[in-house]
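With one protein chain held back, the other chains of the complex are shown just where they sit.
For reference, chains read A, B, C and D in written order, and residue numbers begin at 1 within each chain.
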Amino acid sequence: QDLTSATLRLKWLAQAQFAGFYVAVAKGYYKEEGIDLTINPGGPNLLTESLVASGADTFGLSGGTDSVMAARSKGLPIVSIGVAHQITPSVFVAKKDGPVKTIEDFKGKTVTTWFSGMQYVLQAVLTAEGIDPADVNMQPQQVSMTPFIEGQSDVATATRYNELYTVYQAIPPEEITTFVTEDYGVSFPRDTLIVNEETLADDPELVEGFLRASIKGWIYAFQNPEEAVDIVMEAAPTLNRDHQVYQLAEIKKLMLAGAVPENGLFYIDYDKIQSAHDLLVEGGMLPAPVDLKAAFVSGPLAAIPTEDKLP
Amino acid sequence: MSAASGTLSVRAGAGEPLLRLARPVVGVAIFLIAAEALVSVLDLPVTTVPRPSVIAAEIARAPSTYAGAVWRTFLESFLGFVAGGIFGVATGVVFSRSRTLREMFLPLFVISQTIPVIAFGSIIVLWFGNTLLAKGVIAFYLSFFPVTVNTLIGFRAVDPQQVALMRSFGASEGQLLRRLFLPTALPQIFVALRLGAALSLVGAIVGEWFGDVTGLGVLLLQAMYNENYAALWAAIVLSAVLGLALYGLVALAERRIVFWGSEQ
Amino acid sequence: MTERARAPARRLALPSAILADPMPAVRALLGAALILAAWEGAARGFELPRYILPPPTDVATYILRNYARLVSSGTYTLIESLVGFGIGALIGIACAVTVTMAPATRGIVLPTVMAINSVPVIAWSPLVLLWFGIGMASKIVMVAVAVSFTVFLSTVAGLDRVDPRQVALMRSFGASTFGVFWRLRVPTALPLTMAGLRISTVRAIIVAVVTEMLGAHGGLGWTIYQSTLTMDFISVWAAIFAASVISLAFFGIVSAIERKVVFWT
Amino acid sequence: MIATAWRSGAPVAEPVRATAAPSAAAGGAAAAATTGDEQPIIELTSASKTFGETVAIDGLSLTIRPGELVTVVGPSGCGKSTLFNILAGLEEPDAGSALRFEGRSCHAAELLGRVAFMPQRDLLLPWRNVIDNAILALEIEGQNKKKARAEALKMLPEFGLSGFETKYPNQLSGGMRQRVALMRTFMFKRDLMLLDEPFGALDALTRTMMQRWLLDIWQKHRRTVLFITHDVDEALFLGDRVLVMTARPGRVKLEQPVTLERPRLPDVVTSAEFVRLKKVLLDAIEEESMKSFQAA
Partner (left out) sequence: MIATAWRSGAPVAEPVRATAAPSAAAGGAAAAATTGDEQPIIELTSASKTFGETVAIDGLSLTIRPGELVTVVGPSGCGKSTLFNILAGLEEPDAGSALRFEGRSCHAAELLGRVAFMPQRDLLLPWRNVIDNAILALEIEGQNKKKARAEALKMLPEFGLSGFETKYPNQLSGGMRQRVALMRTFMFKRDLMLLDEPFGALDALTRTMMQRWLLDIWQKHRRTVLFITHDVDEALFLGDRVLVMTARPGRVKLEQPVTLERPRLPDVVTSAEFVRLKKVLLDAIEEESMKSFQAA
């Protein structure tokens, strides 16, 4: 039993969004790979990228492709070894009985979004539709969806797996318009797995083993959603189970989107990342272009046979 | 930055101990019933205040989790509080002895208290990991300062005549410290400790926001981001209970240790 | 702070105190220099990456370059803190006065306040954000809550500590309850109230900053939050530094006012 | 008439006291005789006061005539301060007690604001300077502050406080603080002054100085004074009469007229008559204080 200890820093607290990792731990998949993995939750104001860069954590589930690029441009020695959500996981929502019916209607309206990367996506969408972002009253969105539900804003942002559920609890889905960024040619894949450059160079087996076990965990979670939710709920018993079941189903959609059915989970889609990158550079959000081949390394993932990565 | 004010005595009329215990229990019961009725009658939305019974049901849903969280947060606070108390007294002693050290470092202590800890969570995690120790460190960081200050104030209150008397008996510096300075300063130190108990709890809760798996801070965050108001209130109520318990613990220790009261 | 030089009454003591005895100030600067040097040495010597601990010189350079931005977000936070501080102080004092003037209310108000106060301020933030939005209002409320408790508790302690013999004397002169309150209780409470206010200054800024981190339109906490996400670590430290400077200034000003107002202690 | 006699040594009382009688005994007798016929300024009859279990005073009777300086001695805890609290209107005596002020029967509470009371400690307000402490009572009365200040300023030299008008209490010595407190009491121009151990906190020498000075002031302003003290020398040196109280519950055990001539010079304390009176008082006190000393 010569296990290598490693940690995985999540971008947030335990929830079904991270079910695969919890399942892999519970099922002993990491142990099979010789890894003694500890899952460390995230928190507000805690940055996965810097914790992995500094070596505090071995692996990280970081904010998204955008934050990996930002970290690289700041010289943080991290690389992404896989992308979980193949499409933008968040949508914009408006009430059907409200003033916003189309993207055009965003002009002059109050649109709230998270200033944690999502604002770039919104800007890109608006720009793609020929709308000057300055014409939109863009406001930081707070944790709660209640202000939107109560009509204090016209458009809000919602992750498909979290806030959208909350909104639907209050307002039936039929009465909500969702704006999906991919409909406007904008896609920001998120929830990327990251690792320190040094770890990758010194211990490629560890990285590979981690990926293999994680993928195994996710496949199991998708096949046994009830059990997966149970496992997650064990880590966070105060969560609402219905919500977590819903969340896992949504996460499954996000993780199986795009080219995953052909290439397997955590597929790194360079074309998509390139377009997201270009949008960020054009919009001045990235000071300089980033070498995407160096930032996103598909080697460890490629070492795993595709059939093992398919659910 | 003198840490606060004297004691507030909520005058609990003398009486049999049983009666003294019963009174607050009855008071709390009345409060809960009134709150339940009021919220029901006014039909307040859960986002404003849930009924007490809803909060109770939430806690009953996962009692061991809530208990575990309270215990964990208690341990963190306690660790930080004890460390803060010891460090506070120690620095108070050192600062009262050496004017140079005091004038050099006390201002830095003040400055340290103007820095919001939450801003450098990454550093804490980096240095202390995801451990109990990490939260303890934050609890410590928030609680030591009032103790330092009040130890200093307490020492300054020592009667020079009393010092002269002890010295005339041939007392050494150590004897002076142990038999005179520390006991004299104890009432002041306890004022700071009561404050420190509350601050250490804040530290522990905020510390748990730096990526932890359990604790009231975690539950608070989780409830907040999931918009689970019953769970949010459950965490708030339990924080209050823990806060009162910590305060009570210190007050109890104070009653036993500083039985003579501050004579002024 | 604690080292209040017995200043001659009714004068801002700071400059004259420094002139009279510059050593404490010199030593304080020396201490600060020592810490900064150690920090700089550690950052450079161990080649700590910037995302862990940038050297202070870098932070200083950043501050000089981005002075205007820091000033504007600092102002934002300061406004929140000041307004919240003012409201909190008023509420705290008003409650304290109520409790002492109408002793019947004490049995209800005091336990309630103690219970509410034993919830760490930070735990209220989710609800306050929900109720008051992420604009300035929620920060102001949080600051006001934090400040009002401290001020209330210290003011009640102050109003309570009047010497009964002094009250008897005043009454023998024919003073009314109000007369005793105004001429005796208020001045007696003033030192403790001022001390409460002084302690609250630092807390006011911290609470505003922390609340901003959970969602805001601006301010230093918002800057810290944003800068963390964009991995602009030097900007984080610059904002922390700015918050610290503002706190110290606020603290210093209130201390100076305190010395002026409570000249007799 | 008498009600304002204190103001500047009004002629009614003045000649009697100011002229030193040839023999000490005669002087004392004269004083007692002259005031004997006047209507008492305050009269308390069989007063009692109980606090819970504690009977502080019981069956205490007392008559004070205008212009008198009566001193009260008695063992600690015998109810002296309680007596004063009643006379100052701060405490109501138990049922069965009778109180008369300036000839009219009244409740104690009616005396609030009508008697100048000075507690044992100076109780100066630390945030008020000498002048403002002195005019406190006038301010409470609603008098014009400026006028009050001007009046106080004029009184300063007499109280040995010239030049100290803008000093704060913490800048004064214990003796000076007591003088400010006395000045505050004097400025509250009431016919009856109650002084509760005003010099208790002073050291013996400062105390002696203050006693001489008080006699001077009193000689000039001539007000009715009731003066509590623990010190037999002080009681004799100052008083026209000395009331010795019993141990708790307090009553008047002995009423001793002081047959010493006025003005009293410092060395009166070594005079034979003084020593004789002291012996009388000490004997009376001995028994009572022994009772309460057992408990102390």
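Some notes on this structure:
Here is the rule we use: a contact is a pair of C-beta atoms (placed from the backbone, for glycine too) under 8 Å apart; a residue touches a chain by one contact, two chains touch by 3 or more.
Everything numeric here is computed off the predicted structure, so don't read it as measured data.
In the complete complex, the hidden chain is touched by one of D:Val180, D:Val232, D:Leu260 or D:Ala284, namely D:Val232.
When the whole complex is considered, the residue among B:Ile124, B:Leu180, B:Ala198 or B:Leu221 that touches the unshown chain is B:Leu180. In the full complex, chain D touches the hidden chain at residues 75-76, 173-176, 200, 203-206, 208-209, 229-234, 266-267, 269-270, 275-276, 278-279, 282, 285-286, 289, 293, 295-296. Panel shows chain B; residues 159, 161-162, 164-171, 175, 179-180, 183, 186, 258-261, 263 of it touch the chain omitted from the view.
Here is the rule we go by: only the chains that are shown with their structure count from here on.
This structure's chain pair with the greatest number of C-beta contacts is B-C. Distance between chain centres (mean CA atoms), chain C to chain D: 50 Å.
Rounded to whole angstrom units, the spacing between the C-alpha centres of chain B and chain C is 19. Centroids built from CA atoms put chain D at 87 Å from chain A. In chain D, no position touches at least two other chains.
Along chain C, residues 51-52, 126, 130, 213, 224, 228 each make contact with two or more other chains.
The full set of touching chain pairs reads A-B, A-C, B-C, C-D.
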